[in-house]
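All protein chains of the complex are present and in place, except for one that has been dropped.
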Amino acid sequence: MLEKLKAAVCQANLDLVAEGLVIQTWGNASGIDRERGLVAIKPSGVPYDGMKTEHMVIVSLADGEIVEGNLKPSSDTPTHLELYRAFPKIGGVAHTHSLYATAWAQAKRKIPSYGTTQADYWFGDVPCTRAMTPREIKTDYEKNTGAVIIEAFKKLNPMEHPAVLVASHGPFTWGKTPSDAVHNASVLEFVARLASETLRINPKTLPMQPVLLDKHFLRKHGANAYYGQK
Amino acid sequence: MLEKLKAAVCQANLDLVAEGLVIQTWGNASGIDRERGLVAIKPSGVPYDGMKTEHMVIVSLADGEIVEGNLKPSSDTPTHLELYRAFPKIGGVAHTHSLYATAWAQAKRKIPSYGTTQADYWFGDVPCTRAMTPREIKTDYEKNTGAVIIEAFKKLNPMEHPAVLVASHGPFTWGKTPSDAVHNASVLEFVARLASETLRINPKTLPMQPVLLDKHFLRKHGANAYYGQK
Amino acid sequence: MLEKLKAAVCQANLDLVAEGLVIQTWGNASGIDRERGLVAIKPSGVPYDGMKTEHMVIVSLADGEIVEGNLKPSSDTPTHLELYRAFPKIGGVAHTHSLYATAWAQAKRKIPSYGTTQADYWFGDVPCTRAMTPREIKTDYEKNTGAVIIEAFKKLNPMEHPAVLVASHGPFTWGKTPSDAVHNASVLEFVARLASETLRINPKTLPMQPVLLDKHFLRKHGANAYYGQK
Partner (left out) sequence: MLEKLKAAVCQANLDLVAEGLVIQTWGNASGIDRERGLVAIKPSGVPYDGMKTEHMVIVSLADGEIVEGNLKPSSDTPTHLELYRAFPKIGGVAHTHSLYATAWAQAKRKIPSYGTTQADYWFGDVPCTRAMTPREIKTDYEKNTGAVIIEAFKKLNPMEHPAVLVASHGPFTWGKTPSDAVHNASVLEFVARLASETLRINPKTLPMQPVLLDKHFLRKHGANAYYGQK
């Protein structure tokens, strides 16, 4: 079932490796069929080499139960499901331990908007979650990882900030499709590296002017966007 | 029309990608036919993969109107036109978000001349523009981006400083031809990275001696240049 | 003799190069046959290009004497032997001068556990040895290098911390097999780089919460591990 979705999710997982965002087995991507309430996701701890569409696991959005597949789904599945439940417009989620974004997550810092490269994709900062409590870590850890992400988006539109840094862990990104989520993971990694390189030149660099941030985000994403072809 | 120029501009855009200076669609190159007052430039937001000569757009230097082409020209076209108007000797312009040059632009710092690598190409610093005013950003943003660049060159010869950093944005470079502009974008990226690595060893590094700067720039570019073959 | 072990050791040495962990001849990997008390190791100072199984040298675990092979074994052989003697569960050892791990060794600093990437492999820090005394350096230097490593593991389980930084020198890693030792060398290099990038964003970054460290290490390695397939 859901062959097209599974193929897209498989391709998204392979693209994470091809783009240098995932080494070893440290990452996963998923996609959702909103009508049926089903999510396709990578199996847990399986090497990317030789990964095929039929290895993808289908789980239920409602309760996380396996609906199809012989392998265990990614151990991060409960986090993906929380995101799909809270952010109704997203169609794909990706998680990596990519170098520069993970460094920001380990430093427990949001990435400020230092320039137009970031402003073309994020309507401001890339947020970072708060530290989880011992209770949240010991019980339902992966589900609670989703919960602290959602908490960080109380006042933010996830479609205007398509990424988050989970403190002491690494980034999650999302988009309209699994491939969109991978694209945002790739842009996030570049933006994170760019922010690091900026701080090294001047550790006291201030964020860009809000008016310039608005200009760049809205010329690409707003109602009056004029970037790209119609 | 202008098939040769369009081919050169298309190649320059592809070279930006091949040299690792442009990822995604974040960059553009153009070239000018001074006699006819026409500029060939990359279309806006179009993937580099599969980009061909016939996709290039021809616009008028005088008013920016499209003279040939079915696609919208790069959203940065008004910036390119301002540069062609103000710097009469340049024949090509390139814009990238290359990592190290963009980091200096985000740090809002000019790149000091720390050594002979830079002095072989720039007769001193790589300048950085001032912050734009809200008014300049809200109306005619791309044209005003050109204006602040030109303002930064009041006392500089653009042929002796073939690049600029636009604050909170990224670099623009130029040269006698589109391929020359790409070459300078590539050298700028190396020089920016070299300056970053220098500062990390000694954050208080002083610029090189002016007499050594003169020696290197002039042995390559001056009337008595003796570098290279005749 | 021990053709299978020699082949595995040869492959492990070639993999160190393929993974970018070893340049020039700066590295070596070995493997042990515990039943026979024999160790297969790379010959000393031989180029990787053209290295074959038959070049591997077999030495005795008991006294380090050459049992088979026409070439001199790696000058680091006595260090490998000390590790096999002290850590009875390891089956392979690797030594590299990989960039980021060696930088931490040169800075004479243990790598703190800043996030879950490290916690998935190390149950805490990557330890660093103390400086060796002049006497330890002048006599039996390579054997004493093993001794200071073992000293650093007085209170640590080597299977839960499969790597060490030798101060002013570089990393040694180990595992159940030679290929496992190489895998850990590769993970160590990523983890070392990640820690460096973290410190550059915030030089005062604190290690992760112990409860999160426990959670990640034990969900992958503990009795109740649930990461990966069964």
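Note that the chains are named A, B and C in the order they appear, and that numbering of residues resets to 1 at the start of each chain.
We adopt the following convention: contacts are C-beta pairs under 8 Å (C-beta built on N, C-alpha and C of every residue); 3 or more make two chains touch, one makes a residue touch a chain.
The shown structure was predicted, so the numbers you read here are calculated from the model rather than taken from an experiment.
Every visible chain touched by the undisplayed chain in the complete complex is listed here: B, C. Here one chain is not drawn; of C:Met1, C:Ala18, C:Ala62 or C:Ile137, the residue touching it is C:Ile137.
From the options C:Leu61, C:Leu199 or C:Leu218, the residue with contact to the chain not on display is C:Leu199.
Subunit C meets the missing chain through residues 23-26, 43-46, 71-72, 75, 97, 99-100, 102-109, 131-132, 134, 137-138, 141, 168-170, 196, 199-200.
For subunit B, the residues in touch with the chain missing from this view are 114-117, 120, 187, 190, 193-195, 197-198, 200-202, 205, 208-209, 211-212, 215, 219, 226-230.
As a working rule, only the chains that are shown with their structure count from here on.
Chain contacts here run in a simple line, from one end chain through to the other with no loop closing. Between subunit A and subunit B, the superposing rotation on Cα atoms measures out at 90°, rounded to the nearest 5. Most remote chain with respect to subunit B, judged by CA-atom centres, is C. With each centre defined as the average position of its C-alpha atoms, the distance from subunit A to subunit B rounds to 33 Å. Distance between subunit B and subunit C, defined via averaged C-alpha coordinates, is recorded as 47 Å. Within subunit B, no positions touching two or more other chains are listed.
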